[in-house]
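Okay, structure first, notes after.
Our next item is chain A:
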Amino acid sequence: MRSFWSIALATLTKDIRLEWRSKDALNAMLFFSLLVVVIFVFSFDPLAEESRHIVGGLVWVAFLFAAVVALNQTWARELRNQVLDAYRVSPAPANALFLAKAIGNFILVSLLEALMAPLFVIFYNLRVLGPAWQLIPVALLGTWALVVNGTFFAAMSLRTRSRELMLPLLLFPVSIPAVISMVAATTSILTGDDPAHFYIVLLLSYDVVFSTACLALFETVLQAE
Partner candidate 1 sequence: MKRAFPILAVLTALLLVYAFYQALWVAPTDALQGEVYRIIYYHVPSAWTAFLLFFINFIASVQYLANARPSTARAARWIVIAIGIIGFVAPFIPQVKQQLPTGMYPSSVATTFLIITGLYFVIGKYFVDQDLDVLAVTTAEVGVVFCSIVLVTGPIWARPVWGIWWAPGDIRLTSTLVLWLIYVSYLVLRRFSDSAQTQKLAAVLAVFGALDVPLVYFSIWFFRTQHPQPVIGGGGSMDPRMLHVLLISWMAFLCFAFLVCWSRYRLEKLSREVEEAEALESLLEPAGLAGPSSAVKTPLSRGSK
Partner candidate 2 sequence: MNSIKFLYAAYIATWLIHGLYIGSLVRRYGRLRQQMKDLGRGK
């Protein structure tokens, strides 16, 4: 058990270090999310009165796009020089690798969101009418929901032809309840019309269910060559 955590931690620090050394990818990703925001702003009139009602959806769809691009890169590093094989021949548990990757992606996607969210606020002149602090659990739980399944399905799509295309095809259908929950929660917090508790609980149960499933089944996916 101790080795599980130390392996996960070692993998995570290794990934962060590598990400930091090849800052190009990180910078490109940041620029990409900036572009997504700008495209959205041009596509949906930010001055419209009812922008508060639609912006919850816009923000999460933008996050989803940025997340998919980021997630597609996760395993690319492990495929170069086939380093993944070095992990697979070792006695290290597959879950530890998965957990480290998921946490790494969570940090990366959160970073992108932290860049994008203020831009949305500025462009759409947002003012929160509901309890604003609730946006934090919604953002954290929602991001984890996207990232945990995203990391899993990105590993699964390694075993397919045209893997970059496969990730959204696998991820989006399963993510629909999570997307509905985070959009609805964000909208109800922004407008202050309804309480968002139900959706936060739903997101939490989504996270718990799929984190468990991912950790339990990742070995099958990793070893399926």
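Candidate entries met the following condition: all candidates are chains of the complex that A comes from, given by their letters.
What to note about this one:
Simple rule for what comes next: contacts are C-beta pairs under 8 Å (C-beta built on N, C-alpha and C of every residue); 3 or more make two chains touch, one makes a residue touch a chain; residues count from 1.
Keep in mind that this is a model prediction, so the values were computed, not measured.
By the touch rule above, chain A in this complex touches candidate 1 out of 1 or 2. Interface residues of chain A, counted against candidate 1 in their complex, comprise 149, 156, 159-162, 166, 169-170, 172-174, 176-178, 180-181, 184, 198-199, 202, 205-206, 209-210, 213, 217, 220-221, 223-225.
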